[in-house]
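Report on the following structure.
Moving on, here comes subunit A:
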Amino acid sequence: MSTATTAHGRSQHSPGDDVLVEVTGVKVHFPIKRGVVFDKTVGYVYAVDGVDLQIKRGETYGLVGESGCGKSTFGRALLRLEDLTEGTVIFDGVDVASLQGEELRRKRKDMQMVFQDPLSSLDPRQTVEALLLEGMNAHGLAKDKAAANKRLRELLSAVGLPAAALKKYPHEFSGGQRQRIGIARALSVDPKLIVADEPVSALDVSVQAQVINLLEDLQEEFGLTYLVVAHDLAVVRHISDRIGVMYLGSLVEESDADDLYAHPLHPYTRALMSAVPVPDPVVEDNRERIILVGDLPSPANPPSGCRFHTRCPWKQESKCDTDRPELRIVQIDGVPQGHRVACHYAEQIASGELQPHEVKAVATDQTGDSSDEAGSMFEPEKL
Partner candidate 1 sequence: MVLNSNSKKARIDELAERAAVQDGLDGGGIKDGEGVSLIASAWARLRRNPMFIVGAIMVALIFLVALLADVLAPHDPTVRYLADKVSRANNPVPGAEPGYPLGADDLGRDLLSRLIHGSRNTLIIAFGATGLAFFGGLVLGTLAGAFGGWIDSVVMRVVDIMLSLPSLLLAFSIAALFGRGSQTTVIVAIGIAMMPTFARLLRGSMMAQRSSDHVLAARSLGVKKSAIVFRHMLPNSLSPVLVQATMVFATSIIDAAALSFLGAGNPDDTKPEWGQMLGLAQEYFDTFPHMAVYPALCIIAAALGFTLMGESLREALDPKSRR
Partner candidate 2 sequence: ESKREEGGKGSESGGQSNATMTFAAAGAPKTFDPFYATDGETFRVARQIFDGLVNFKPGTADLAPGLATSWIPSKDGKTWTFKLRTGVKFTDGTPFNAEAVCKNFERMDKQNEAGQTAAVYWSDNMGGFNKSKDDLYQGCTPKGTDSVELKLSRATSKFPSLLGLPAWSMQSPTALDKYKANDVKAQGDGITQSEYAAKYPTGTGPFKFEKYDVQNKTITLVRNDDFYGDKAKVGKLVFKIIPDGTSRKQALLAGDVDGYDLPNPVDWDSLKKAGMNLEIRPAFNILYLGLNPTKNPALKDLKVRQALYHAINREQLVKNQLPEGATAATQWYPKTVDGYSDSVMKYDYNPEKAKQLLKEAGQSSLSIDLWYPSEVTRPYMPDPQKIFQAIKGDWEKAGIKVNAVTKPWNGGYTDGTANGASPAFLIGWTGDYNTPDNFIANFFMGKQMGISAYPWGAQLKKEITDADSIVNADQRTAAYKKLSEKLMKEYVPGLPISNSPPAIVFGKNISGIVASPLTSEDFATAVKK
């Protein structure tokens, strides 16, 4: 590839300052319904609970967090595949959150999605050709047969698949190839933004690297903007320009990718970082680990105050369990501007003034966390 020789694939296409997506106060709450005669809403799953962020044009924004923290839901909400409970999403100057019907459908051309499971996201009964043409037809991009054909070939070569793939069905491909088809489909309508929800989690390491490279190349070539959702911090760090760390429905920290590794400020980020295994025994042997106790609390019943206080080794007597910290810019030496964190004591922790202490694990009850229950507990989303 053309850029393969450069030392680093990321961000030569230096993102401009112009903001493509501006998200403010986005909340997505799923009602929990129950009742004897009629279903009443008895509570909510606070899947996304107040997220503000900006994604600049051409940049890759990475979103990390543990399973169930609301990353996917946020990604879908951004694309209006999920109805927002609150908040606005300004995409390219338009508030997507308020769009409806046909308008929204047209807007979809500009924002696309790549899914985690490459097979289940492809209709098993359609050939690759039909899959790719569908979006083009929906937006009037395949004007005539010849043009469409040309475009199909372009797409396939862009994702590194042979033209023979067109007549095949998804189940005839390997995992990596399927993911390429998924990416080609997203590209087929010429979007500005691609939300990639765990695009490589289901893939083997070697294939994962191929897809990561592909994503980077495509960004270069088409000037795409990415929101990459993943739970693998190393992957996110690798491909992102900016990273947001999510915990229980909201961002706890946000900064440039390199800066986050250099200066993790939030206790949760620190713990996360220290937990990621590194394929280097020397590093591993000398690492200092912050082992968190307990599990992620249920998003249906999030803790008060700082969402993280139940597991935080730096938790203080005051404030933590009562006041919910804002995502704020901190003034710490060596920490560049634009590093935001949602912790009352970020400065004190950074300076070493506060030291971690032992945390007693509280047993969390896992109710309603398995997907089949969620399926029957909640009405599936509307079309």
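Keep in mind how these were chosen: all candidates are chains of the complex that A comes from, given by their letters.
One rule holds for everything that comes next: contacts are C-beta pairs under 8 Å (C-beta built on N, C-alpha and C of every residue); 3 or more make two chains touch, one makes a residue touch a chain; residues count from 1.
These numbers come from a predicted model, not from an experiment.
Of the candidates listed (1 or 2), only one touches subunit A in this complex, namely 1.
By the touch criterion stated above, subunit A contacts candidate 1 in their complex at residues 34, 76, 79, 81, 105-109, 111-113, 115, 117, 119-128, 134-135, 138-139, 161-162, 164-165, 167-175, 177, 182, 185, 188-189, 373, 375-377, 379-383.
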